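Can you read through this structure? Questions will come right after.
Removed from the display is one protein chain of the complex; every other protein chain stays in position.
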Amino acid sequence: FCTVFVNGKFCKNPKIVTAEDFFRPGLNVAGDTSNPVGSAVTAVNVNNLAGLNTLGISFARIDYAPYGLNPPHTHPRASEILVVLEGTLYVGFVLSNPGPNMKNKLLTKILQPGDVFVFPIGLIHFQLNVGKTNAVAFAGLSSQNPGVITIANAVFGSDPPINDNLLAKAFQVDKKVVDYLQSQFWWDNSYRLV
Amino acid sequence: FCTVFVNGKFCKNPKIVTAEDFFRPGLNVAGDTSNPVGSAVTAVNVNNLAGLNTLGISFARIDYAPYGLNPPHTHPRASEILVVLEGTLYVGFVLSNPGPNMKNKLLTKILQPGDVFVFPIGLIHFQLNVGKTNAVAFAGLSSQNPGVITIANAVFGSDPPINDNLLAKAFQVDKKVVDYLQSQFWWDNSYRLV
Amino acid sequence: FCTVFVNGKFCKNPKIVTAEDFFRPGLNVAGDTSNPVGSAVTAVNVNNLAGLNTLGISFARIDYAPYGLNPPHTHPRASEILVVLEGTLYVGFVLSNPGPNMKNKLLTKILQPGDVFVFPIGLIHFQLNVGKTNAVAFAGLSSQNPGVITIANAVFGSDPPINDNLLAKAFQVDKKVVDYLQSQFWWDNSYRLV
Amino acid sequence: FCTVFVNGKFCKNPKIVTAEDFFRPGLNVAGDTSNPVGSAVTAVNVNNLAGLNTLGISFARIDYAPYGLNPPHTHPRASEILVVLEGTLYVGFVLSNPGPNMKNKLLTKILQPGDVFVFPIGLIHFQLNVGKTNAVAFAGLSSQNPGVITIANAVFGSDPPINDNLLAKAFQVDKKVVDYLQSQFWWDNSYRLV
Amino acid sequence: FCTVFVNGKFCKNPKIVTAEDFFRPGLNVAGDTSNPVGSAVTAVNVNNLAGLNTLGISFARIDYAPYGLNPPHTHPRASEILVVLEGTLYVGFVLSNPGPNMKNKLLTKILQPGDVFVFPIGLIHFQLNVGKTNAVAFAGLSSQNPGVITIANAVFGSDPPINDNLLAKAFQVDKKVVDYLQSQFWWDNSYRLV
Partner (left out) sequence: FCTVFVNGKFCKNPKIVTAEDFFRPGLNVAGDTSNPVGSAVTAVNVNNLAGLNTLGISFARIDYAPYGLNPPHTHPRASEILVVLEGTLYVGFVLSNPGPNMKNKLLTKILQPGDVFVFPIGLIHFQLNVGKTNAVAFAGLSSQNPGVITIANAVFGSDPPINDNLLAKAFQVDKKVVDYLQSQFWWDNSYRLV
């Protein structure tokens, strides 16, 4: 997808763009939160909206069942700005390692509708619905292809699995605990392109 | 605002960040659309949420009275991705000049709730509420300080005004028409930081 | 156009570059200013000089008949630095919106030969020949594909036209004034690649 | 730290630089691997070598005791290129989430001295010494301030701790397992500036 | 120099900008070419025009006496686009090293008034006036602080000098030749800020 009219790249055969190239429906539909964590991310990025290419921006809707969790994850290529539409969210992120004998600092906040919160690029963050009703949030991300890494699945549910002795040492626990964690793998169906 | 923990810049005296540095309330409140164009933009960017500094992202809520208009404008430093929450919006943007004897192409689309649309960096764009009820949209922008230039105000309502002979030649109209346009200046109270 | 020798991108089949790839003649020839605004821009950018690809720079010559105007326009993807070669130019640009109840500030200056002026990325700017003779300026732009948006043509002469009720509301004028403005469309033949 | 002679930023009072500003000793000394994971990272970045500011590069030495592990971690602001100097390393990284019903792919490789491996920005990666002797690696990172997030410590050892019910849901395990994981917190003394 | 209105950086105390901040006179005056190489560069960049800060562009005028030479040099932080105003210039640049047993390719061109030529970032380039009259060129550079490194002076005229044995080995010549080259140092007065 390439056109001289909307970005700074040279195109030998620029595409004639139409409004459809910059359009994607579907963020009115709540994601299906009937999964183990009770949340669902519906994303609009360059993979389903080609007009975003080179523009450095994308968007997502996040739905949370009561007590639903968007589990700790990172975006390897984007910062995120989130706004709550409905419900009450407990959100947080963990700063990067500060040095020897210091713990990673956790910053948290309880958000109500209309509250905005920022998750800087690459940091581990989460949102938990702490209300009795569904919650909804929207988020802007600073890349057309931000990526997402759900920590639980990437660490304990990869294909093939990470060696359990290795993980036992990483987490300083008995290997049986790692095996249990790995056995609890759940298909992360909470992320979809609309 | 500067800290070694969340961005790539060197800080001689890094600030100890707290959750408050990444938080801003207020996007639940509808903007006041009782202005000439019948729309209101409520923005969250580095000017009211310092934690956004260097992160390349910001956010806005846009309210539209029935038939309210977010008038033709540009963001000099950001692309925008917009999603409709309520109402029906007629949106569009104009491509940059294609060359001699060719008109600037206008791309438009009618959006319903949940529809997403992209406005590439620097291009003139607008949204018009074409429904009988209020409309609301949210937008992500690819800069912590995107800026906004309302064409009508920048061209016909600047301080001091642009010379009317100059504008008469630019728009190929009688100077009296320019004087009329300049006299119709309205205070653009449709944009505020929350 | 892609070669491992002059930029940082990977090329599967790098082109063997020659001096011709970095060369373009023609900026000695004055542009044809016999158009409604009395100015002509002759541009050298990645669309007619492929060697500029990825290099973040381009160039233009601007000719002005006596009282000729390079009308208010923006470059969506570049800042501009302009130097006057001949004649006397009245130049200006309008800052982005400063906030409620504040007008967009206009900065202007009269330039003589040898004077240099800067137009920051995305801001509306113009140059007017205020002398009785032809004027000439050269300009560097901070993108190999800066784009140009002539405000008058993009707003009142697009294809298809922007709805006149919409524009009447945007400019707070009677729809007949908009219709008049739209009827005064002129082909913007003032911009060409050499 | 700011000087007009070595980078593109404007300095009101540029520092007179000396060779000392671009120098840091100490990477000949093995890090102390007598910690729970048996590895040690010795880093040279903008926090201990100010001349790196704005230059987009930093460096690290990694030491591994026999069977020592540089545990799963990310760099939120940098890609990494690693070369083995001594010993045999089993290395790997996990790709970002591929979509519903697909697992995160794990890529691994056994490296011998002289072998080079790349860890793309923001992805979870690790190195394990699979030999009976000490191992040593050097790494370049694409930021002067790359940051590091040790997953185990950031998730299970932050200050304050992440809520254990939240983590139990994230990892789909009993809360007692989370409590056990959190109790196994180890001071991550494996990272130091030289 | 910092203002929220013209760039994307956060300013605690933004400067109130005026037109003077974006203005610099003087490129109508020919540089003084009465120096050993017979050329003079007059530069407008962030060091004498603060409004250029963060904008990624600068400008220069180059004067050449008959047979005057802008000697081989690089810009460590910018690509350059040059246009000839008067005279005939023989210009060229040398590609970076292509690999073993291959010479660095030299690309050259003779330019007449109006001809445009591109020198990619960091490559060694030169211009020689091959006509009997003065020559003048203008150039745009893709950085507000491009820097310049005159090869002869940087290699053979630095303070302190580079060791002559070292240079003798680098150029594979007798040390006496290096001493002669070093003794021929000329003050490079050909570069000035206007």
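Labels A, B, C, D and E are assigned to the chains in the order they are written; within every chain, residues are numbered from 1.
One rule holds for everything that comes next: a contact is a pair of C-beta atoms (placed from the backbone, for glycine too) under 8 Å apart; a residue touches a chain by one contact, two chains touch by 3 or more.
None of the values given here were measured: they were computed from a predicted structure.
**Q** Per the definition of touch given earlier, which of E:123, E:141 or E:194 contacts the omitted chain?
**A** E:123
**Q** Among E:27, E:46, E:69 or E:136, which one touches the chain that has been omitted from the display?
**A** For the chain that is not drawn, the touching residue is E:69.
**Q** Taking the full complex into account, what residues of chain D touch the chain not shown?
**A** 5-7, 17-20, 22-29, 44, 49, 51-52, 55-59, 61, 78-81, 83-85, 92-93, 95-96, 98, 105, 107-109, 111-121, 123, 138-142
**Q** Please give every residue of chain E in contact with the chain that is not shown.
**A** Looking at chain E, the ones touching the missing chain are residues 36-38, 67, 69, 71-72, 74-77, 90, 92, 94, 96-97, 99-101, 103-106, 120-124, 126, 128, 147-163, 166-167, 169-173, 177, 180-181, 184-189, 191-193.
Note that only the chains that are shown with their structure count from here on.
**Q** Could you pull out the chain whose C-alpha mean position is farthest off from that of chain D?
**A** Looking at centroid distances, C is the chain farthest away.
**Q** Among all chains, whose Cα centre is located farthest from the one for chain A?
**A** E
**Q** If you list every residue number at the chain A and chain D contact, are more than half found on both copies (same) or fewer than half (different)?
**A** same
**Q** Let me have the rounded angstrom distance from the C-alpha centre of chain A over to the C-alpha centre of chain C, please.
**A** Centre separation, chain A to chain C: 40 Å.
**Q** Would you please write down the residue numbers of chain A that are in contact with two or more other chains?
**A** 5, 7, 92, 96, 105, 120-121, 123
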